[in-house]
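Excluded from the complex is one protein chain; the other protein chains are retained at their positions.
Let's turn to chain A:
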């Protein structure tokens, strides 16, 4: 079903040759979204948790590719590093602490969560109706300071990437504050967990001998 829907744009793409680059990228986006949906349904259906962790890694890779296709390169970087790299490992270590298989849930208990998810999803879809079109030059995000950033970055900062210029220079103090917060959080975690646990191997050795 999903594949059949996704094949249709590809045949259109072969038919229209005026904008081959544009429509080919669009077909790739459709395919990525179809594979995302297929992965999500497979994750719901699967009971073996190791397989679910593997599929969540695939899901993160696919969504990162989709972010790149939508030009959100910085978000895609984060999704690839956190989603595909760290969170798969975190989920795996969570599985190591709990069970290997997911227990089946009673059918009566699934109705309320399903209803909540459907209501929230419908609300989100309703909210997207008011949003401006993708890449709309008159969208609120592009009219106020956005145009100023785009105009002034080449003279002010002389950095080719505008996102980098905004993050590192125009909002430099903001980024510095964020970095300090993240650094403090990491430092606090290390202090709470104990600095010796970084080299836990040595301590483990001492206990054994």
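We take it that a contact is a pair of C-beta atoms (placed from the backbone, for glycine too) under 8 Å apart; a residue touches a chain by one contact, two chains touch by 3 or more; residues count from 1.
We take it that contacts and distances are computed from a predicted model.
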{"item": "Omitted chain, identified by the protein name its UniProt record gives, among \"Cbb3-type cytochrome c oxidase subunit I\", \"Monovalent cation/H+ antiporter complex subunit F\", \"Sugar ABC transporter permease\" or \"NADH-quinone oxidoreductase subunit F\"", "value": "\"Monovalent cation/H+ antiporter complex subunit F\""}
{"item": "Chain A residues touching the omitted chain (full complex)", "value": "3, 10, 13, 20-21, 24-25, 27-28, 31, 35, 38-39, 42, 46, 50-51, 54-55, 57-58, 61-62, 64-65, 68-69, 73, 76-77, 80-81, 84-85, 88-89, 92-93, 96, 199-202, 204-205"}
